[in-house]
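What follows is one structure encoded as structure tokens, with my remarks underneath.
All protein chains of the complex are present and in place, except for one that has been dropped.
A, B and C are the chain letters, set down in written order, and residue numbers restart from 1 in every chain.
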Amino acid sequence: MPKIRFTVSLEENLLTEFDQVLKHRNYTNRSEAIRDLIRQNLIEEEWEEGAEVIGNITMVYNHHERELAHELTHTQHDFNDVIISTQHVHIDHDNCLEVIVVRGKVSEITQLYNTLKATGGVKQCELIRSTTGQLLN
Amino acid sequence: MPKIRFTVSLEENLLTEFDQVLKHRNYTNRSEAIRDLIRQNLIEEEWEEGAEVIGNITMVYNHHERELAHELTHTQHDFNDVIISTQHVHIDHDNCLEVIVVRGKVSEITQLYNTLKATGGVKQCELIRSTTGQLLN
Amino acid sequence: MPKIRFTVSLEENLLTEFDQVLKHRNYTNRSEAIRDLIRQNLIEEEWEEGAEVIGNITMVYNHHERELAHELTHTQHDFNDVIISTQHVHIDHDNCLEVIVVRGKVSEITQLYNTLKATGGVKQCELIRSTTGQLLN
Partner (left out) sequence: MPKIRFTVSLEENLLTEFDQVLKHRNYTNRSEAIRDLIRQNLIEEEWEEGAEVIGNITMVYNHHERELAHELTHTQHDFNDVIISTQHVHIDHDNCLEVIVVRGKVSEITQLYNTLKATGGVKQCELIRSTTGQLLN
């Protein structure tokens, strides 16, 4: 993808401050930092518009909880058309972390998220809004 | 404050998408949109660093609740050095909205906020992180 | 409004941890803390449903900026049906903080917010989601 250039006009103090923050956050390139701000803005827009999106659902639960693992797997299979893959981490003897990468319509993903979150015994359930990256090429 | 100019290089598609969002959000000027993204970033930094900041505390409560209005006023007087002014709106027969503009150290403002939020009968209490605008000139 | 009581069952450790956080955040009453969590949840729901809501728009700008104060006042008058009152604080020689208390439909308030935020020279513009408190009685 070819890059194009455009000019931003800015108060001098504002730029000085921004450059200090960039240094603090490891950026070596001002354009890259501004591209990141723009992309973040566009990702929020993608999700608000309800288009096809990508993201993940991060869950923590205790696999000793009666029937819980079974119930969570069952729910995931009901939504297999929006689930790409699941990464499972054994945190300790009892606790599991599961990261479910999802892709599909915002409405369907939200429904899966609500169902998992409301399942008894799930300790945490977060929906992470990511992007297919296609708008961001 | 004089403005300076700098150049950002960007993938063409990314810029096209960004311009569409700007239109949707009423921006007529791309530089202004980027300045807004940068400023928002700097305000978050100000608050994380714990410097002198400005903000407001927005509260909803029922003034018929026994002793509540008295207690909230009492707390505000204990923190009068960080409170600039308070705006009071009568929502209906029972409910009040109060917006307390605050200025001072993050730690002091947070303490005031925690005290108000934990007061029995307060229905909502939010801390809004704003800026003295001085870094943003 | 009469209060009713209901029972929550909870893992012992979870309650111990929660009580420690409450102490740290100045709560003296566990029911009050849980009511606050519930109310916050309901306020998010109110705004998502697009009903009649109350909130405020917090803005920082430089009143020396040419025509800016005039333009912002003009916009506010276009939306006078959703604006209840405005609190103005003189931060320093240049900067103003303005808190505009708004009440109305989510869509109208969002439109006002987008217009103010996109106005050139506005350094910060935040929309604070509050509540009429009526659902929360």
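We adopt the following convention: a contact is a pair of C-beta atoms (placed from the backbone, for glycine too) under 8 Å apart; a residue touches a chain by one contact, two chains touch by 3 or more.
Nothing here was measured: the structure is a model prediction, and the numbers come from that model.
Q: Which shown chains does the hidden chain touch?
A: So, taking every chain into account, the missing one touches A, C.
Q: Using the definition of touch stated at the top, determine which of A:Ile4, A:Ala51 or A:Ile84 touches the missing chain.
A: A:Ile84
Q: Among C:Arg35, C:His63 or C:His88, which residue is in touch with the absent chain?
A: Hidden-chain contact among the options goes to C:Arg35.
Q: Which chain C residues touch the hidden chain?
A: Answer for chain C: residues 1-15, 17-18, 21, 24, 30-31, 34-35, 37-39, 41-42, 45, 135-137 touch the chain left out.
Q: Identify the residues of chain A touching the omitted chain, counting contacts across the whole complex.
A: Residues of chain A in touch with the missing chain: 22, 25-29, 32-33, 36, 39-40, 43, 54-56, 58, 60-62, 84-85, 87, 89, 91-92, 94-95, 97, 99, 101, 103, 114-115, 117-118, 120-126, 128-134, 136-137.
The rule is simple: only the chains that are shown with their structure count from here on.
Q: Using mean CA coordinates as chain centres, what's the chain A-chain B distance in Å?
A: Those two chain centres are 26 Å apart.
Q: Could you state the distance in Å from the CA-based centre of chain B to that of chain C?
A: 9
Q: Mind pulling the chain C residues that touch 2 or more other chains?
A: Not one residue of chain C touches more than one other chain, so the list is empty.
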